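Only a single protein chain was left out; the remaining protein chains are all shown in position.
Order of writing sets the labels: A, B and C. Residues in every chain begin at 1.
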Amino acid sequence: MVSSLPLFPERASTIGADVDHLYFFLLAVSAVFAALIFASVFYLAIRYRRRPANLRAEQVPGSLTLELTWSLVPLGLMMVMFFWGADLYFRLARPPDGAAEIYVVAKQWMWKLQHPEGPREINELHVPIGRPIRLIMASEDVIHSFYVPAFRTKQDVVPGRYTSVWFQATKAGRYRLFCSQYCGASHAQMTGWVHVMQPADYENWLSGGATGESMPAAGERLFQRLGCGTCHRPDGTGRGPSLEGVLGKPVLLQGGAKVLADEAYVRESVFNPDARIVAGYQAVMPTFQGQITEEGLLQIIAYLKSLQRGAQP
Amino acid sequence: MTRHIVSPKVYLLVFAVLIALTAATTQVARFDFGPLNVVAALTIAAIKATLVVLFFMHLIHSSHRTKVVLAAGVLWLIILISLLLSDVLTRGWLPAPKAW
Amino acid sequence: MPDSELALAHHFVDLDQQHDAATLGMWVFLVTEIMFFGGLFAGYALYRSIYPAAFGHGSRLCDVTLGAINTVVLISSSLTMALAVRAAQLGLRARLIAFLAATLLLGSLFLGIKFLEYSHKFHEHLVPGAGFGYSGPNSRQVQLFLCFYFGMTGLHALHMVIGVGVLLVLMVLAWRGHITPLRSNSVEVAGLYWHFVDIVWIFLFPLLYLVDLHK
Partner (left out) sequence: MSTTLLEPGQEAGRNYLNADYSIRSWLLTTDHKRIAILYLVSITFLFVVGGASAGLMRLNLMTPQGALTSAETYNKLFTMHGLIMIFFFLIPSIPAVLGNFLVPMMIGARDVAFPRLNLLSWYLFIAGSLLAMVSALTGGVDTGWTFYTPYSTTYSNSYVVMMAVGVFIAGFSSILTGMNFIVTIHTMRAPGLTWFRLPLFLWSLYATSAIFILGTPVLAISILLLGLERIFGVGIFDPKLGGDPLLFQHLFWFYSHPAVYVMILPGMGVISEVIPCFARKRIFGYNFVAFSSVAIALIGFLVWGHHMFVSGQSVYAGMVFSFLSFLVAVPSAIKVFNWTATLYKGAITYHTPMLYAFGFLGLFTIGGLTGLFLATLAVDVHVHDTYFVIAHFHYIMVGGAMMAYLGAIHFWWPKISGRLYPDAWARLSAVVIFLGFNLTFFPQFILGYLGMPRRYHAYPPEFQVLHVMSTAGSSILGVGYLIPLVYLLWSLRYGRAAGPNPWGAKGLEWQTPSPPPTENFERTPVVTEEAYAYTGEEASVDA
């Protein structure tokens, strides 16, 4: 029975150890202060209980020194907690350059994951050890949350926009994946597994399972089918700007503002093209809301990114 | 009892200023000052509101306490809006990583 | 019974305390109203900051002339209300009733014009929802703007309707001679409410009607 009483979660990501260290620091501070308060209350309550030898309380005046001490000491400790936590949080929010990307679509009640190389998975995710992985996540319906306790990381998946999360796995194994944001009846069933593999195994798995076409290829097909290519010609002679190399670069907008073209920008351009107009072009692009699924749009994004690298799929 | 009776002249004067400011805000809106458009509109509205509060609602003759109560209301509205915008307006600040 | 006794509720020590409590109570209530509308203003601020163009388009769908007229009407009603409060405090019953009636009339005029605007929107299929008929640019975000238009002006109009009801009650009280200088708290407090509703409109007018006037 005792063996099935876990007290501490597995840890399988680079950031995990850092989060745990911070947690231990918090535990230590809390233990000290809780002990201090419990001990004082116990001691004082017993030492000064009303008894024949102690019938009369003795009034003591307040003390500014004491008040300052017990405000400033905790405050100082809390500032340590804040900066430490904020520093880590910032690292959690900023994936390293060159992270591999995996695309995630959440819906009631399953996780659909797709690797750029092609393999699609449901409620299972295979990743290699030792490589930073960035997930780009969209939701088809309500808010969900991607949570892998062993990685100490979690991010809500919000309808109408992209969110992302990254991790670098350190230990091969099988770890639980939860949906941690309440999303309806089967919220508790929206769980799965993350399989962390040795890089070689991962490559094997990729090539072994990859029966479907790669994401950029699928994206390109979609791009043609929806007629994006009629306006967005590679040489820029169409009615719209060339999309080659646009991702990751700043775009000059009408009115002089600049915006970095990231996934969110592409999303906005496709669903709500009038919101921001590229300098030198007319607002003629129609909205494609309702015509592209979340997965399809992610494929188009993967396609546009592949144009970036110059490597035609 | 300290109830201040204000002369109707004051009310009429305030009224005239309010009407003038209404005209002003409509006229100002005809010009484009870029991001200052909102600022101009809100400033004029704030002046009008202040006039109503001070004279029609007699804040100018009211106790300190009433002033604090109202100030709290306004301040809290500002807190709500500014902390909300602190999220919305800074969402794009974090640069996307170079992955491609 | 002398007026001062009629005026004092049993749990107050004196009339000053009672007056103090009534006005402070009303101001505190107005603070809750600020925050109540505040939620809508906050949402408005959020969307206007991310969809500036759409809010411009949406604003062009509002009738500036009617909006401006309504602003003048409402400010005038505030003037008559202020004068009504003054009349109540001075004990000028006839004037009190007259000013209350004027306020009531102006308030109803405001609501009438508002109704006209709404029915225009309705005919032009500019009401958010299934039958939404605007097909210009940014149509979905324009719909969002119109949600705010209807939400904010609708809530404001609801406050006006309540205010009109209060005015009716006050007129009856005044008619029956229940409002005297010592018993004028109710008019004073209603005045505060009325002016507050006016102030809300003072902000709504530029935020909803005037966004894109320069275009």
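The definition used in the following text is that a contact is a pair of C-beta atoms (placed from the backbone, for glycine too) under 8 Å apart; a residue touches a chain by one contact, two chains touch by 3 or more.
Owing to the predicted nature of the structure, the values given are computational and were not obtained by experimental measurement.
In terms of the touch definition stated at the top, the absent chain reaches A, B, C within the entire complex. Which of A:V142, A:L206 or A:A283 touches the hidden chain is settled by the complete complex: it is A:V142.
Residue-wise, the contact with the chain that is not shown comes from C:V31, picked out of C:A7, C:V31, C:C62 or C:A174. When the whole complex is considered, the residue among A:L44, A:I122, A:A257 or A:A279 that touches the unshown chain is A:L44. As for the chain not pictured, it touches subunit B at residues 65, 72-73, 76, 79-80, 83-84, 86-91, 93-94. Subunit A meets the missing chain through residues 1, 4-9, 15, 18-19, 22-23, 26, 29-30, 33-34, 37-38, 40-41, 44-45, 48-50, 54-60, 62-63, 66-67, 70-71, 74-75, 78-79, 81-82, 84-86, 88-90, 92-93, 108, 141-143, 145, 147, 149-150, 152-156, 158-161, 163, 176, 178-189, 191, 272, 289.
Residues 10-13, 17, 20-21, 24-25, 28-29, 31-40, 42-43, 46-47, 50-51, 54, 128-130, 132, 140-141, 143-144, 147-148, 151 of subunit C touch the missing chain (whole complex, contact as defined above).
Heads up, the rule we're going with is that only the chains that are shown with their structure count from here on.
Farthest from subunit C in terms of Cα centroid separation is A. As a whole-number value, the distance joining the C-alpha centres of subunit A and subunit C reads 45 Å.
Mean C-alpha positions place subunit B and subunit C at a centre distance of 16 Å.
Of all residues in subunit B, none touches two or more other chains. The set of subunit A residues that touch two or more partner chains is empty.
Interface residues of subunit C, counted against subunit A in their complex, comprise 51, 53-54, 137-138, 140-141.
On the subunit B side of its complex with subunit C, the touching residues are 1, 3, 5-6, 8, 11-12, 14-15, 18-19, 22, 25-26, 29-32, 37-38, 41-42, 44-45, 48-49, 52-53, 55-57, 62, 65-66, 69-70, 72-74, 76-77, 80-81, 84-85, 88-89.
If you check the complex, the residues on subunit C that touch subunit B are 15-16, 19, 23-24, 27-28, 30-31, 34-35, 38-39, 41-42, 45-46, 48-50, 64, 68, 71-72, 75-76, 78-79, 81-83, 86, 89-90, 191-192, 195-196, 198-199, 202-203, 205-207, 210-211, 213-215.
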